[in-house]
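Here's the structure, in structure tokens; my notes come after.
Here the complex is missing one protein chain, while the rest keep their positions.
Lettered A, B and C in written order, each chain numbered from 1.
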């Protein structure tokens, strides 16, 4: 059997064939659920077929994973780090092909596809260092001959449910940390990017096998909502890391909490860029373009709202509309393309519905606003002038649609920035230190990511990634995000022979 | 108007009269809700009357509090620390009276009442130091001329809902930290300990007023479930810290999450002490007594399950039953009393129902098992021999009832310890380093508090207090618990004039 | 016996008489060394007499202190924190009198005298919090059944040698931290401020005694170089914290190192303020005045060099010379005085010699430059225009003499800032974020204190205080300065029964 198109042949090098098992359970590839096709968003033609997970596959995978957890937890953290290092090296050896697959199946342009894989590699390297720094604390006890420790121990199994827009980076953020922390990983990738799920898993699996470790330390399922629900309800999974919409995330959270599990949520963003009157306009315009059009507006950190100081409104809008009109739209694998297709036909339909809503709520289309008739899911990058109070501005329309609005003062701009239910990312462009420090301070942006003179997107892995309010409150990647993948215990050891009590209490 | 009894006259010194307003809103004492009586659990006679909060009081309080939040957030953290220091000093000056009130209204013995107030004082001192150490991070950026910061900013308002068993300590854990972190506090104390709520609030209020700060920085309501629900639903309150049962906590959490708020939960415990065959039995017996009988079994950290190595079962049980029989039961304010009343008549009824269930599930009463007929809510401290698999053993019966059971191996003991839905506290008594370190390690206790050779209760404020699983996952008091009272942002500042992208991406 | 002057009578309230023992050894006041007089720098008249320490007093004190160290080390850190809290409270109760004594004996103006005592109080409060946070670490081991800990244990005894310019604050920085860390303190104050030494020690002693702790936990000597040398050579003192000139500090260091002891050095500063062309000139001028004239130029953080962008040179100099001429010089205890006397006649002579050198090296006196003939040690605040390359500009002239110079570019200003042997403090005045962040970055100021839009002086206790290069490298007060007062150990505990080796080595 061979691929429908010659240009897909490169997939063989990363373990993908025309038809693929969609589950890696108990260290073997198998699956007995529905057969699906995965398509290229640039033309909606089939790339390859995948057999998704059945409920039975899920159960088999989870049983093996539970067993593997008992072994993995006993591997010292620095040794777990060595495994993650090897995963990073295996990815590095396949960077180009893997990046190409990400572009092909997700639809983002090639530099972004490769950048996404590079981010997983960076995470591996970061996690290796972390594997010797998952530090607890020795805390002074108020009682003689007592030692107080704060210990961090693995949770056991971490469930990771990822979305189509970052089909491997988000897995990387979660899995690299979860693994060095001593957890097995159960992954359900997006239903529309199964090949990325499979290719990524094959790389992890190869490393586990080479090191004679149970493959079920990393268990992966291609599948849809059914598998997601199974993970949410599964008491064997103390932590579920979910990336997706606020609506679905909230439902997952309530299911997981009901069984006293924990969630790490990365939900919707509705990210604003503020341009103050002293901003470097050229820098701001380039940043807005990257932030609003990049990944076809399908990043959680995509800039969706542009707040411009009224005195420079025209100076910003004019060049911005100009560059929007010059954006090269086309096959994401082609050199020079800046804007690829939306991920699915449904996304394109949602774009069309969104434009209708925008118009009905008083929005004025400055450029774009229409789809491109073709086999693929292409749309025109769109700028809309609209009131900050319009209902649609509070929502996350997952497409390259940018709302622009004016403001008079810094305080007003911050208020608009903070007026939406989401709290992921935000940026200001200014050279005024007072605004810079107020923006990142107590009365500034209420988001988890707060930038100055850079776009809303493009986070580095060394910081914690995630947002407040409707964005769910989780933090991934750097800083002390790892603590979410472990359980903390406050331990007090009495090594003497007396029993003094805290707070000087005398009992009996 | 004067108190029903002369012995209550001391209450005047801490601002309590025979009839009291139950709300401190907008810096004044007022209230227009139902009039209730608060009673002494040792005799069920009225101590004083309190007018609870109405919905209107609540709204008035919250509006003022929201305004105060804008002021408080601008007070530099070390200055906020100075306010908390003064609160601690004011408490110190009233330690005896305040401790006496806690004993009187809650029913715990006097040393515990005073100890509870001391704990609030300790928290104040701790928070003062913290006010100069709420540190963010400067993180190396991968981009030249970029600075990456992790900032911690106040949330605004923290809602604190506390339970009767620690009517002021839990408020202290939360409020001291919340205040230095820059948050206003909205407190709803337990409906049955309004006098403690009022007395505590008066002390805080006096300090705020002396420093010319708005009283509504600290807003308090005496009230019941209605006020609790209002807090849970209030979008002005980004964080709700709740102490109570797993069942109610879960409901609060779902309400708060629905509006994208956060919860800090301190829910049920079901805490075991394991006695290994090499344990210091005398130390273990004293510890079990304190942990199981202290506060009449109404601590969240009360020892409810005693796991004894089969080879020393009799050696442990015999002296334990002995000391149980000698426990002095009576007025908690009387010197020498070890066991006061349960907090309410309902608690006593639940005890009786619990004993019936125990018996019907095969439990064998070794001592106690009955109530004491009197005006008060006294019961006999009870030891029950029962299977670890009995349903009732999975639940938290809030009374001095201890389940004892045998085990053969360390691994079995850990498994029993971890087999309940709750995950608060746990202890082992042993001198074997292998067991000690395994107990606190990845395959040991799954609780938030993991002790060795001390009881399950009696935590120090320097460590983080709280538990996993059904206990809710929150952490209060020491360590980095303060982070829960702040919002974190990852800030990247470009101070150069170029726009390099993370992961080396090249866009446009 | 009574004081020479009525205005000194207030000293009795803080334990000072007309004639005083200068040693607190083994919990008692005694001394058998030379009798000295301490004088008021405003008139060089005797305030009181002090009997300094003899070699025998020293030995007696150290023997008792060594014994006390064995007890103090066993007091749990939070209990040590409680002692320090009480010291802070005792100071708070004597703030006005104590501040007055500092001004009287040292010569600084009253707000600065009171501010100095307030700083010790702040340090006490800070140290109380710290006493529950002297945290070690639990580090992941690469070997199974091994636990790796980083422990911090007390050193035993810390020697503190302080200078006249901050006769109690520097002791406070050191002693508060040293004490909570579990060390006894041996203090030698400056020979010319013995009354501050005695008064401070009396307060500490009263707290120790009230708590039934050995007084020799805090041992103090009034004395000169002989006692200093004894401390430097004493093998019972693992750490010597020394504040003074680079020259003497270096000698102390070499003596202490010779016996494998450690030093914490706070030596000379030579601090510059850079005024960029976009600076808020009014803010800059006020800051320079405070930084250069405050404490009569006798702070280690005094601004000694003013670097002004050539384009605004006149705009800065003119108002600066103006305010210099209006500075009110006089009795430091008098309200409104901004500039008190130099501390000693010798200081005044050094000022005169310095002015001569300045002139001979091409310096041009813009204002001041002469002493004031009087009983006291007053001099005129002085501004000198001089080349940054003049030899005298590299030295620390401990008087209110400010060197001003021009620069053309930010880079040049930084280079001049960094061109002196000292590295304590530095400031820039600018509103340009590029300069702000470069100034605090890798290619900016090489000092330990790097300010923006505030003077070189006036550090907060929450940060680490100290400097690089000739300033000695020590850090006092906040941040993790406490680590210098403890010894660190990396502990690995094998609790299993195997002997795996690090780096996977196989031996035998």
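Here, a contact is a pair of C-beta atoms (placed from the backbone, for glycine too) under 8 Å apart; a residue touches a chain by one contact, two chains touch by 3 or more.
Just so you know, these numbers come straight off a predicted model, no measurement behind them.
Engineer: Determine which one of C:41, C:61, C:182 or C:214 touches the chain that has been left out.
Structural biologist: The missing chain is touched by C:182.
Engineer: Based on the whole complex, identify which of C:37, C:56, C:211 or C:258 touches the chain you can't see.
Structural biologist: The one listed residue touching the chain not shown is C:258.
Engineer: Considering the complete complex, identify which of C:20, C:367 or C:451 is in touch with the unshown chain.
Structural biologist: Checking the options C:20, C:367 or C:451, the one contacting the hidden chain is C:451.
Engineer: I need the residue numbers on subunit A that touch the omitted chain, in ascending order.
Structural biologist: Missing-chain contacts on subunit A: residues 78, 81, 85, 122, 125-133, 145, 147, 433-434, 436-438, 441, 460-462, 478, 493, 495-497.
Engineer: Please identify, in ascending order, the residues of subunit C that touch the omitted chain?
Structural biologist: Output for subunit C: 73-74, 111-112, 115-116, 118-119, 122, 137, 139-143, 146, 148-151, 153-154, 182, 246, 250, 253-254, 257-258, 260, 262, 280, 283, 286-287, 289-290, 294, 338, 421, 436, 440-454, 458-465, 468-470, 472-473, 475, 478-479, 487-495, 497, 499, 501-508.
Engineer: Which parts of subunit B face the unshown chain closely enough to count as touching?
Structural biologist: Residues touching the hidden chain, for subunit B, are 74-79, 131-144, 146, 149-152, 431-433, 436.
What we mean here is this: only the chains that are shown with their structure count from here on.
Engineer: Could you grab the centroid distance between subunit B and subunit C? Build each centroid from C-alpha atoms only and quote it in angstrom.
Structural biologist: A distance of 43 Å separates the two centres.
Engineer: In whole angstrom, how far does the Cα centroid of subunit A sit from the Cα centroid of subunit B?
Structural biologist: 36
Engineer: Give, as an integer number of Å, the spacing between the C-alpha centres of subunit C and subunit A.
Structural biologist: So the centroids are 50 Å from each other.
Engineer: Find every residue in subunit B that makes contact with two or more other chains and list them.
Structural biologist: 122, 436, 441, 460-462, 478, 493, 495, 497, in rising order.
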